[in-house]
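Missing here: one protein chain of the complex. Every other protein chain is in place.
Chains here go by letter, A, B and C, matching the order in which they are written, and residues are numbered from 1 within each.
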């Protein structure tokens, strides 16, 4: 069994993302995780936008983030994303955010998502698995 | 002819709305204008959410804002909204943001909106005017 | 020993807080928790802004949020905040977000904060405890 795929997206901190403490406001990390996650999905050949049009959604049901060292305006950060567990109707993504200049750990986090239909009802994966399901599974090891 | 109705909403500046200059980031004023505008519409008896469900949208086609004095964390601000012109398919809303403690002018602005259908095509007001159209017209003078 | 104080703030969902799934984007809950937390602190007689000016910060070091039921545009939500543990240099706040109309649970979460000085170095609570420390402690039971 191999290692899970780690996808990297590089972002530059926007001025608007700072707060009066002079650092990136913590609510932005959920946005950065999402940028990393959707870039990962796009890279393996699926558009999350098209998935939604097909009536398959992956809403976040759980978000956890630990903040190690503040990111600051104009910092470039690496968002490292990988798939964690895929159990039943849920899938976990894991993230690391590292300052690009010195590779220092800025934050770590996970999001758990539920496969749902358009009305946010649990998608029956036993009857049909979306193509993305198989692709993500192939990247977990 | 009378004065246009002025609707007031009071907001407290959120920490997340500040930036590293120690003041409210200018992108938030468009959000505050929207809060004032939708509260105005709600007060005259229409839910903007229900309007959208009926297939009538009012997307912003023009935004203008002048910043006079910065708002700061925890300031309470009054967002004063009124209807400006209603010409053809367009409607203008005007806003003033004032610090509550001393009534100092923080910002002034306008948004111009287009009456559209769900696909963002111009709504034919000659054939049918939404109820909100008449209600807003009654508040312009 | 009594119950911890529960502080309530009521918010109305802003249009800007929705995303194309038609629900509140999950990154906003960290902002709502912050609104609840700072309103709590204000109610017990301390301005978080003034605290910062004195050189005492409470940056978030850990954020956890579980999403139960989506909040939607124009919903009014109750943000219920209470102090959790106060251990060493850390303090935990706990939150519940409930839809006001039917009291349904929307989300639950915690944030852990570190008492720090202006340079985000750990504040020495053994030498000096800020007034807010004592006030919050009194509200934990």
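Quick note on the criterion: contacts are C-beta pairs under 8 Å (C-beta built on N, C-alpha and C of every residue); 3 or more make two chains touch, one makes a residue touch a chain.
No experiment lies behind these values; they were computed from the predicted model shown.
J.: Which residue, B:70, B:89 or B:130, contacts the hidden chain when the whole complex is considered?
T.: Here the residue in touch with the unshown chain is B:70.
J.: Which one touches the absent chain: B:6, B:61 or B:105?
T.: B:61
J.: Going by the touch rule given at the top, which residues of subunit C touch the chain that is not shown?
T.: Counting over the whole complex, subunit C touches the hidden chain at residues 15-16, 18-23, 25, 27, 73.
J.: Extract the touching residues of subunit A with respect to the undisplayed chain.
T.: 12, 14-16, 30-31, 34-35, 38-39, 42, 47-49, 72-74
J.: Which parts of subunit B face the unshown chain closely enough to count as touching?
T.: Residues of subunit B in touch with the missing chain: 20-21, 23, 26-31, 34, 52, 57, 59-67, 70, 120.
Everything below uses one rule, namely that only the chains that are shown with their structure count from here on.
J.: Classify the chain contact graph as line, ring, star, complete or other.
T.: Looks like everything touches everything, fully connected.
J.: So which chain is farthest from subunit A, going by the mean of the CA atoms in each chain?
T.: Max centre-to-centre separation from subunit A belongs to B.
J.: I'd like the most central chain, judged by C-alpha centroids against the all-protein C-alpha centroid.
T.: Of all chains shown, the one whose C-alpha centre lies nearest the global C-alpha mean is C.
J.: Between which chains do we find the greatest number of C-beta pairs in contact?
T.: Here the largest contact count links A-C.
J.: List the centre-to-centre spacing of subunit A and subunit C in whole Å, with centres computed as mean CA coordinates.
T.: Each chain reduced to its C-alpha mean, subunit A and subunit C end up 24 Å apart.
J.: With chain centres taken as the means of their Cα atoms, state the distance from subunit A to subunit B in Å.
T.: 34
J.: Can you pull out the residues of subunit A that are in contact with at least two other chains?
T.: Subunit A, residues with two or more chain partners: 20-21, 23, 27.
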